[in-house]
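Excluded from the complex is one protein chain; the other protein chains are retained at their positions.
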Amino acid sequence: MTLQRKIFGLVLLLLLALALTLPFTVSNYMLRVCNMTMITYMCVVSLFVIFGMAGQISFAQAGFWGVGAYISAILTVKLHVSALVALLASGLGTAAFAAILGLALFRLHGHYFGFATIGVVMILNGLFQNWKPVTGGADGIANIPPFAIGSLEFASETSLFYLIAVAVIIISIATYVIYRSSLGRAFMAIRDNEIAAKCMGVNCYQTKVIAFAISGLYCGIAGSLFAFVSSYISATSFTFMQSSLYLVMLMLGGYHSLPGPIVGTALLMMLPEWFRFLQEYILLIYGLGVMLLMVVMPDGLIGGGKQALESYRNKRKGVANVAQK
Amino acid sequence: MVLQLIIASLAMGIVYGLVAMGFVLIWRAVGVVNFAQGDLLMAGAYVAFTLTELEGLPMPVALVACAAIMALVGVVFHFLTYWPLRKSWDMTVIISTIGASIALKEIATLVWGPAPLSVEPIIPGIARFASVSIEWQFLVTIVIAAALMGMIFYLLEKTYIGNILQATAQDQYAAELIGIPVVVATSMTFAISALITGIGGMLISPIFFVSTTMGGSPGLKAFAAVIIGGFGSVPGAIIGGIVVGVIDTFSGAYISSTYRDAIVFLCLILALLVRPQGIFGEKISDKV
Amino acid sequence: MSPKNNPVMVLEKVCKRFGGVVAADDVSFELEPGQIRGLIGPNGSGKSTTLNLISGICDVEPGIILLDGEDITKKAIHERARMGIARTFQHPRLLSRCDIKTNLFLGHDLGNMRRASGASQEIDQSVDELLDVAGLKIGMDDSIKTLSYGQQKLLEIIRAILTKPKVFLLDEPAAGINTREMDRIRALIAIAIRNKAAVLLVEHSMDLVMSLCDIITVLNFGCVIAEGVPAEIQGNEAVIEAYLGRRRHA
Amino acid sequence: MLDIKNVHAYYGNIEALHGVDLSVGSKEIVAIVGSNGAGKTTLLRSISGLITKTGAISYNGEAIDKRSPRHIAKAGLIHVPEGRHVFPGLTVEENLAVGSVSWRGIGKANLGDDLEKVFYLFARLKERRKQYAWSLSGGEQQMLAIGRAIMGRPKLLMLDEPSMGLAPIVIDELFVKIVEINSMGVPILLVEQNALLAMSISQRAYILEGGKVVLEGNSKDLLNDVRVREAYLGKLKDSA
Partner (left out) sequence: MKKMSFRKILSVSAVAVLGCFLSAGTANAQELKIGVVTTLTGEKALTGVYSRNGIMLALEEINGKGGVNGKKISVMIEDDGGNDAGAVNAFNKVLSLGADVVIGPIYSTMDLSMSPSIKKAEIPTLVIGSSNDIAKQKNPWMFQTRTADAVSAAAIANYAAKKLGLKKVAILHDTDNFASGAAEVATKTLEDLKVPPILVEKYNTGDKDMTPQLAKIRASGADGILAWSQLVEAGLIMKQIQSMDIKVPVVGSNSYVTKIALDLAKDNAEGVYSVADYVYSNPAPWTAQFAANYKAKYKLESEFNSAMNYDAVYVIADAFKRAGTNDKKAMRDALAAVKEVVGVSTTYTFDANNVGGTSVAIVQVRKGVPQIIESVRGR
């Protein structure tokens, strides 16, 4: 077991190292795709927290992503706040927004909460699109300055890659720590059995609000980074469809464990790029592929892989047992 | 102006009601929210276009043929999205319907092209009375949709086959034990759901044209209707649809024409918070 | 019977109605530290309801439940849990998609929470020891789904013991398990007793109830119809009738 | 009529029945009694095709152990599940009409005689024929569940805990009706926790414990058997 762990860790480190050298091996275009993939990944992880761990389905994530993006855009363009402060404000602001929303919406249980979040993303999109004095309305907000810490400016795709990678690593580690902490266990207890969770002393309402706030924090950071990467934002990005895609990514990757969001996001962000030559057939294949994958691997790629591994092990165990007898 | 708005909102509302009914039937039968419901509306409109504009069928025939084709689409939809996943978690079916939603739009684009299409109305021309002047199709929509709702309602509530479908929806376990072929019953429910939604699409296509994206907004608004009306209730879906139609049109006229979608969804959230069981609530209290 | 020392929990005329059905009707009893009270009765007699009332899953109406002299009737489920009420369920309610470690840690979390608030200072029972007593030779990273039903029940009991409960409610621990596992349940309950928990045991397996309990309360149609030590209960005509039913007069 | 040989049943990996043999004659009421978790319900569920099992189950000499629940119902083995499971959103009459599906399919049929039979047995249902099933009391729901099964023209009726959660007076009334149904020529397999009650109306009884038949015989004999009592209340401490 420990050996396996070590090997797993080693492989992970190797992959990470490989990933960090990407800017030297791929084109600018691919790097941009990687950057967008990582930003999307943060949103999918946020969904992993609220849905994968805490079991509360949310379609609000793309809306939160937008809130984060707009906070940063408004702060830097209109109020000339420094980028770092804007990033923090996006994260915390969106977290606070999510928390307040959660306080109201977690009076609803199960599916009903999910339904309400559909309303949330629709309303937010309406505001982004039409609240001209604040969000710039349909014009969006242009000329967002590049991210900078002091005089260190992150303008090139490569520097942005490392900036986002740092955020991704921090968020991944934070999520792993939460996953292994009592808070994470409280989330999962709520997901698996709310009554049992309560009987184990978990304040479900409060805990759900915390999970929602954390997911808001992640989305806020992702949104802020998106604003800096694209330097122009408009309402068209932050839609219900985008939220559904996060859900698809999480479910296809596997919602049980942290590698799920990684695999799911990478797959669904990269494949369309690799299969660009299919042109107008790509979305059809995408849609059918999603349906097919769900049938073949209802637990997602990671879940399905694990199951295959487990059944293989069981088979081996079974053989060993028979041999012993 | 008010009368004009009332008629327009009724026509929209009743179409939302049809789609909402489609949602509810599938929800009750298999406990899943079908994210591709709006795309079934789109499919209905394209089928109607093919039947009337390309094949030149007379309207009444086209209506029946469209219903039949959409029922078939519903059965296929059932066997592709729900049946293979019936044993697993409902989320997987939801994801599958999201996939189906993407695929349906693209199929429509590939078959009929990306350009929007127009369809001849069932009764052409404009109806004028008092201060109102409105396309006849609005009134036709109200009449046919209401008749269709009545028929479906009668089928479900008053006939033996309807009872079988309802029984399967309410308790699949018991249905299986007394010998109801559950596959047939669930696929029939999907067929009816697709049929009424598709006819909704056919009815509005002369008013709003046929395009691959036409299902998106009605789909979401019908979903709001389902929740406002009461999740799982057929009369709730109808009333909810009309309520949403009225909110939509009147908020557009009197509050803000750009925030009307947002207002509808604000109502959805408020409805959930104030009365999560909706106007009609669940007829079946708690299944203990 | 043991002399009344200091009851940790008191139920005073606790009632519950579901619609027109009376599920609990003036149920009163006390739980004492280190003592096991059996709660028996035929199906639908209100045993599980009583557990639900104590743990807060159902609202009491009317009646009073005291824990350490404090009225907890209006407290939320998680507050009661934090005050030291632990329970298991008829069908184990584990975190079905998590590994074993996570499930056990959930118990620890509550124990830690209570220790931090000074509510619990019992000796630490190591997980290994408990697992050993339960005869669970399992990998901590295994998924819950790999466990048999009986193992799941044992694990749920261990999880509850890890919270260092003052009041420990067991709902049919022996249902659906084999005799070897039954012995292990006994051993686990013994550990809880050693930790001065007051145990309330709802059980159909009379072997277990009769051999384990200090005192037994019998419910029928929500009412307490008998209370006494096991030997008394076994001979009680009302109890026998409640269980085996009356013969039909042909 | 019904013959069960060496049936093992599983829930996932867990074996719930460990080789059960059982038979029901053509006019009998056979009782299966035992405490909670003894495997009574599992046995019924394996007969009606709801769970995976090994072993042989035959009905009138025809093997039915590979058939789906629907086909078993079609063959006339109708299972009234524990907890009644009436269709709450349908009226009493609609529930009964749907009950005829096993022989009727979706065609038209004259249900007059069948309804008459049910209403003769359970007059209360006739009074409430237009009411929704959810609005019925527990006893009435149980009657409806049995009535619905009778609409399926059963050749063997399997009742799972019909007395559960009912007041004694209602139980008495219900069991009179069960005997009456049997006297109409329908063999009945009765699963009951209320052992004395079940044995007092049945000809034969099986006592299940831990997924095995521990006792079987004439109900009359078993009624006075001390081992029955032990199966429920446990062995006395001193005799253990």
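For clarity, chains are labelled A, B, C and D in written order, and residue numbers in each chain start from 1.
Everything that follows uses one rule, which is that contacts are C-beta pairs under 8 Å (C-beta built on N, C-alpha and C of every residue); 3 or more make two chains touch, one makes a residue touch a chain.
Quick caveat, the model's predicted, so the values are computed rather than measured.
Displayed chains that the missing chain touches over the full complex: A, B (touch as defined at the top). Shown as candidates are A:156, A:181 or A:311; the residue that touches the absent chain is A:156. Note that of B:79, B:153 or B:209, the residue touching the chain absent from this view is B:209.
Subunit A meets the missing chain through residues 27-30, 32-33, 36, 126, 129-130, 132, 137-140, 142-143, 155-156, 226, 230-234, 236-237, 272-273, 276-283. Panel shows subunit B; residues 1, 4-5, 8-9, 12, 106, 109-111, 113-118, 126, 128, 133-135, 204, 207-209, 211-214, 216-217, 248-250, 252-254, 257-258, 260-261 of it touch the chain omitted from the view.
The definition used in the following text is that only the chains that are shown with their structure count from here on.
Centroid analysis (C-alpha atoms only) places C farthest from subunit B.
As a whole-number value, the distance joining the C-alpha centres of subunit A and subunit C reads 41 Å.
Each chain gets one centre point, the mean of its Cα atoms, and the points for subunit A and subunit D are 52 Å apart. Averaging Cα coordinates per chain places subunit B and subunit C 50 Å apart.
Chain pairs that touch one another are A-B, A-C, B-D, C-D.
If you check the complex, the residues on subunit C that touch subunit A are 55-57, 76-78, 81-82, 85-87, 89, 93-98, 102, 105-107, 109-110, 112-114, 139, 141, 143, 146, 159, 163.
Subunit B meets subunit D in the complex at residues 160-161, 163-164, 166-167, 170-171, 173-182, 283-285, 287-288. The residues of subunit D lying in touch with subunit B in their complex are 48, 50, 69-70, 73-74, 78-79, 81, 83, 85-90, 94-95, 97-99, 101-102, 106, 132, 134, 148-149, 152.
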